[in-house]
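The following block contains the structure, expressed as structure tokens.
The other protein chains are all here in position, but one chain of the complex has been omitted.
Labels run A and B following the written order; every chain starts at residue 1.
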Amino acid sequence: MVLKTVIVGMADARVSEEQDSTLITYALGSCVAVALHDPQAMIGGMIHYMLPDSSLDPGKAQARPWMFADTGIPILLDELKRAGATRRRMRVFLAGGAQVLDSSNFFEIGKRNYLAARKLLWKAGLLVKGEDVGGTGSRTVSLRLSDGRFLIRSPAQQERTL
Amino acid sequence: MTDGVGVECRPDQVQAALRRAAVSVLETMFFVSLAGETEEPSEAAPEFGQPVRVEFQGGCQGAFTIRVSGSMSCSMAANFLAKDEQEVDEPEASQVVSEFANMVCGATLSVVAPHATLNLSYPCAGTGVVARGEVYRDALVCDCGRVQMQLEFWHNE
Partner (left out) sequence: MKPSVLIVDDSPAMRAFIRRVLELSGVVMSECYQAADGGEALAVLRRSPVDLVLTDINMPGINGEELVKLIHADEQLNSIPVVVVSTDATEQRVAALLRLGARGYVTKPFHPETLRADLEKVMEAADDRRCRG
């Protein structure tokens, strides 16, 4: 069987219904990835967003909704629902939100990105199954649809599963 | 050590514990983050809601008073109760600020008076009460508004 890799870019999101696929996103610094998996419907989705709140730049939010938590996460949840995923079955993972020096110059942007995800998920009625957030390092994360495994790779640590 | 009976920390540690407790409660239960600006504690500005006060007694005695800006109480309630801000009514916003006061007070005292068994009063409106004893003040600027806090330890008469 040929495994298919679906790359989720920065300020991007993907939904996959192919059970031999793996969603992957690279080099999360202060950005956050939210991954959702419905093990029964075998549907998965992942977003890699950069900023917590679209009010920081409404123009950009219009053009690139995946850039912001508050515009991107609701669209991803809608797309997953449309594909046949059910909220009650959904397993949710979070990663990223590191404290890194970046050019955006926003105060504690990693933590604010993380709290934005938590707020939106709580309001949408979703609890988090596992998370790997904060710190100072970069992370690459993947969600394997066949078994719902959420894998994290970072330079200083061995690959781990949540 | 402070003079407050049952308090086992230096004044700077009490001040730090108060800040840590408030930030932790805001982030964990209300998904509110700090905005990065700092503000000197001052007299309540008109846009602040009514102060909420929790008194405590047992191993040490005193009171904790908190004020949040009007728009912030609404955002906090919406986050806590998983509602839209437009759906939050006044009693709900006030209950949520009371719970916020209770949590920050309890979490701070657990750190600064770890061996004191304390009873906290039900949070209530605290206007017109003059601070006494040993007083700690702090103010936070958050992504959805502002918070002012005051922690007092009373000495036995």
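Quick note on the criterion: a contact is a pair of C-beta atoms (placed from the backbone, for glycine too) under 8 Å apart; a residue touches a chain by one contact, two chains touch by 3 or more.
Every value quoted in this text rests on a predicted model; they were computed, and no experiment measured them.
From the set B:48, B:80 or B:153, the residue in touch with the chain omitted from the display is B:80, counting the whole complex.
For subunit A, the list of residues touching the undisplayed chain reads 88, 122, 125-129. Take subunit B: the residues that touch the chain left off the picture are 24-25, 28-29, 77, 80-82, 92, 95-96, 98-99, 102-103, 105-107, 109-111, 113-122.
Just so we're on the same page, only the chains that are shown with their structure count from here on.
Averaged C-alpha coordinates give centres for subunit A and subunit B that are 33 Å from one another.
Considering their complex, residues 52-53, 106-108, 111-112, 115-116, 118-119, 122-123, 125 of subunit A touch subunit B.
Looking at the complex, you find that subunit B touches subunit A at residues 27, 31-36, 79, 82-83, 143.
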